[in-house]
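Questions regarding the structure given below will be posed in turn.
Missing here is one protein chain; the remaining ones are kept as they sit in the complex.
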């Protein structure tokens, strides 16, 4: 009601810059697959652990294979998750399967964890007639309504306030669901980030803001992105719960996210998680990191490989074996390759799809435009190899 | 270069929400005009103190008089600074006169402190031919190039990143100047705020972000604006120096701003100041606060009147007397009234001013539009009493 | 039938929308307890609680971002932008997000529940930043619908239709008329169609086209012109996007002349789109060039606002120019 703060009154000007406060990094698993002394693994269970690990391997294989496909000119564009699998998959695993996921673009692992099939990935990547998005967005802009994974949107950070609103709606519905939104430390510079965290805190939306601090926004290192020690200290400005976690440590990510989910759902409180990790690959298939960072730095981080770390832990648990690893790798490689070949051959979306979904119904003016376009394509079938054949088949 | 934080590693998930950290409020002067025990007044000097106090009284008189003029229908709109004079004028006084001021709209005190004349205020308020802004903006959108006071712009918070850029330019010029930007705790919710503080911190711009936390954004109390304890904790997210100050305490504001200026200019570092104060008047002449806050709350804050507090201190210093007070009040009231009467009678800007300053030079298309309008006005002089007479005088 | 002013009609529409559908929410700056700076949301918080009608922090991009999320989740947010001049911080959320949500996902997700209300327009001594008419900025964006009511009856019916429409709708309210325009408004729940213009006065010599507050100005011009023996057909476009080409074209095929008026600047204003389309459709029937009577190609002024605005005198002159061509 009033503006007074309950804060202590002092009579010397005291400037602070936050150096007084430290946000520790929560970690459980060492690179050799053993727990830190005194660390306790979360209650994960064999099945969940295997599901997580399986997803990690799938994403590695998919990423490697699809980057290669891009290099061969079979695909226009690709983005890898490499290095960040633990952050993405570990957090997704800590949620309920019908919690909402609103991701940035490097979180294919969360979607795969939910059960998105390789063919579903491929249809999107090749923008064919079976792509749910009807071939309108660039590769990696996946979405799935049934898996509660919001279709990716390229403009950065726009999903962050949307996640706050989505979660607020979930709260009103009273079904005990929450929303997680992923974003990079670069995207966290956008105005939408500030709007989102503040609104979520004021209106108590059950949302988890999951920042993948992977050190770079394309070529821009995080030291040129912000002056502070990461993104985590921003939470205090919103009086929001925050935790920083080793993003390459799947157990710590899982444990932190589970607890964050509990806070979000039980107390209707947003939580910020900052996962410290590293983008091992290039920003995208269009990028070449050698122009802005050293091989040495990359090597340093390759040693912290999160997939390897988890594998060692799984082996130690005897939840996994080298044989299983070999079989899985081979099976996935084969599956990815075969599925890709099938997807490549699927026809493109029909001409009429160009004007669908702009509105719930196609407006008169737009229908006229489609009619004119269709007539034009019929006059010049040779110029439109993707859509003309579809017309002949009585389509559009 | 890398993403690791130097932060401590822990093995228990520890969520923090900033409750651990407290930002104290810096205060020197008690309401009775005496210093707190142990408090030391800044080295202000009699002349500066009198200049500050004189400005405070001027602004009180101007605000009262112009609100009344608005009520009488002589003015379309007005906004009072009442209750926040110490915050605004105390901080302006701590700057060099050629530091840049980029204000929100309630900072007429800073402009008056710099020497903006009553006639200059009036010309803007009445949007007459002598208004520097040529009668284009609503009342209170003052500006002065010679006094380094950026013309006010209504869209909130836009000036905050501009101030960061302006200050960066000052740094490049190397003249030891800085910029102060004022804004309300409401405006601090805008995305531009986040952009500004982050960019200023990363690019080390000598800018003082001065937040007037006056408890309300129109009808919205600060508890519905943010969940945190004020705006100050946000500084940690940018690793920016911050201080919170009693905004009704002119000495504390002055001392804090002087030190902030030193940090800004000597270290090329932005600083955030949060001044805790209260908007004693309505938001604007269009507003009636009785719909959203209690008389009791207002009365509580009226007792903390910053002008009164300073007057008592001045009297105790023997830098001011009741006689001087009486003379000054009368003189200012008279001056404001007479100046207003003169300004009201000044002609409006000429018709041609409508198309000036859109571009450095009037483009052909726009000149045609003006020519057509002028011909139209000549055909219907009775319909355009403001501009038609000017045309007859050979104007336009 | 009760008489209401435009604000009351809007308040009444919001009340009915919230009453009839628990998924409808109203929020924005000062929208909650206070009921909005214009009081369009008065008493809604009292009636429907703080969870469904509330103040937001002061951040337009957040308001619309939050609303997009709510709409995607299945709610029907009615977000208020305090003045249309302040909608621009939310431009990205509207143009890149709301408008493209359904398209980019192939209808897996959509924000059709979203309605954005914003008072627009001049004539209230508002100067640069309390007078703008930004409809044309959004009219270039497939996926959005844009509606502008001219009076209380229209406002209620169109707003109820907008809230229930399956696409995101921008609803621009002529704030000059908020209290100035009163009229009979049915108490009941009713909707007026989106995307359809309305011929509000038939005539044979010239077609006059406007929307929102400018309709009244145009009607006044029509009256004056009629006195000089010019028969005017007056059309309220009502929906800017998608707009009703047929109704306008039919009228112009009949009259052979078209005068369009809006307050926004000439260049890039929506009258240009209409003129281009109608000139094409009615090429052989046009007796004279289509006239656009608009604001100047400048920001909105204050002291000389009257000079700036496209008033009835300017429209009458355009009508005559059109006739005398």
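Chains: A, B and C, in written order; residue numbering restarts at 1 for each.
Convention: a contact is a pair of C-beta atoms (placed from the backbone, for glycine too) under 8 Å apart; a residue touches a chain by one contact, two chains touch by 3 or more.
From a predicted model like this one, the values you see are computed outputs, not experimental measurements.
Taking every chain of the complex into account, the chain not shown here touches A, B, C. Listed residues A:225, A:248 or A:339: the one in touch with the omitted chain is A:225. Residue in contact with the omitted chain (choice from C:24, C:136 or C:315): C:136.
Set against the missing chain, the residues B:125, B:150 or B:231 yield one that touches it, B:150. Of the listed positions B:84, B:131, B:185 or B:374, the one in contact with the omitted chain in the full complex is B:131.
Chain B residues in contact with the hidden partner, per the touch definition given at the top, are 100, 102, 131-134, 136-137, 141, 143-145, 150-151, 153, 155, 158, 160-170, 172, 179, 191-192, 194-196, 198-199, 202-203, 356-361, 363-366. On the side of chain C, the interface with the absent chain consists of residues 61, 85, 88-89, 91-92, 95-96, 99-100, 103-104, 128-129, 136-137, 139-143, 241, 264-265, 267-273, 275-277, 279-280, 283, 286, 288-292, 296-299, 325, using the contact rule stated above.
In the full complex, chain A touches the hidden chain at residues 76-77, 127-128, 135-138, 141, 153-156, 186-187, 189-192, 217-220, 224-226, 286-287, 291-292, 348-349, 351, 353-355, 358, 363, 365-366, 369-370, 373, 376-377, 379-380, 383-384, 386-387.
Note that in this section only the chains that are shown with their structure count from here on.
If you average the Cα atoms of chain A and of chain C, the two centres end up 39 Å apart. If each chain is reduced to the centroid of its CA atoms, chain A and chain B end up 43 Å from each other. Among all residues of chain C, those that touch two or more other chains are 54, 57, 59, 61-62, 89.
In chain A, the residues that reach two or more other chains under the touch definition are 191-192, 194-195, 198, 202.
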